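Just one protein chain is left out here, and the rest sit where they should.
Right, chain A next:
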Amino acid sequence: MEQTEQLKLVFLNDVHVALGAKMVPFAGYSMPVLYTNLIQEHLAVRNSVGVFDVSHMGEFVVKGERATEFLQYVTSNDVAALYDGKVQYSCLPNDKGGIVDDLLIYRRSENEYFVVVNASNIEKDWNWMQSHNTFDVEMQNISDGISLFAVQGPKGVATMQKLTDLDLGSMEYYTFKEGTVAGIENVLIATTGYTGAGGMEVYVKNEDAKTMWDAIFAAGAEFGIVPVGLGARDTLRTEMGYCLYGNDIDDTTSPIEAGLGWITKFNKEFVNSAFHKQIKENGPTKKLVAFEMVDRGIPRQHYEIMDATGNIIGEVTSGTQSPSLNKGIGLGYVAKEFSKLGTEIYINIRNKYLKAQVVKLPFLK
């Protein structure tokens, strides 16, 4: 990658700037981190509906007679469990015991999938998948032509339903439909998201992005819809304990250690599967745990996790004050013996060892 690389802009960059968003560099893009107030944006999503422009995300089309076989090999989850219109969370294991990226796989047909990856990893994922493409699968990177809006919150489905004849209310979690939405043809609309608040994600071509954005805000006006920045996206996903690539999982973490055993299926062979199977069978030596602060304090990424006698037992990978719970919450890797629910651990916050407790996810029940 070039050192002097300019930040990329999402297609509706000017819209966010005009809304007064604070724009920050994220994953090579200039992204809206905040529009007005993080806690208000967070609570709008929890209580009603908010919209994220997450068009920085990457999208690949994977096509071919052996597309299923290919994805079975490069991803950890069981692609055979998908059916047309079903979405699956999965990851791309590397050959060194870690994770290349986490991703969503949408099955359009037996021979065609739509794969959504993290913006920061588009090139890495593309190269990785291509290097394992011994299945004559055709891949297309359509990331630069697609805008993605996450319409999240308990009023997210009702907002989108006003814009389409597709029956959205009957859709199960992690499914999608394609059809006309807001007068735009061939829109992909899914009951997915990264907030745990319910709602939908909508994929449109860039040329239709402004029409869709405006239609969503008009439809959601009665619910008090607001634009939401990446700041609240992070606090929302942390409250659910969803992993963020680069924080909680990376090139060195096993999905088994990360609590992603549920997307790591050993009824098939995949890249490095024997290694992860062994970790599962022997039990991982460290585990990603969720913890809540008992003492007053806010855990942050890279803070040390200690035991009662002051030994370092791990590190915080994500941490924040929870706007919904009004307390410090975090995720972090600890040695296995400290991973049991209820275990008291200590977070080193500015050289004070503040008490925390290992809890069950999600933080927000």
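Just so it is clear, contacts are C-beta pairs under 8 Å (C-beta built on N, C-alpha and C of every residue); 3 or more make two chains touch, one makes a residue touch a chain; residues count from 1.
Just so it is clear, contacts and distances are computed from a predicted model.
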- So which of "Recombination protein RecR", "Thiosulfate reductase / polysulfide reductase chain A", "Aspartyl/glutamyl-tRNA(Asn/Gln) amidotransferase subunit B" or "Glycine cleavage system H protein" is the UniProt name of the chain that got left out? "Glycine cleavage system H protein"
- Tell me which residue among A:Gln152, A:Thr235, A:Thr317 or A:Ser339 touches the hidden chain in the full complex. A:Thr235
- Note on the structure: The one residue from A:Val10, A:Met23 or A:Leu38 touching the chain left out of view is A:Leu38
- Could you tell me which of A:Arg300, A:Lys336 or A:Lys355 touches the chain that is not displayed? A:Arg300
- Task: Can you list, in ascending order, the chain A residues touching the missing chain?
- Result: 34, 37-39, 231, 234-235, 296-298, 300, 320-321, 323, 326, 350
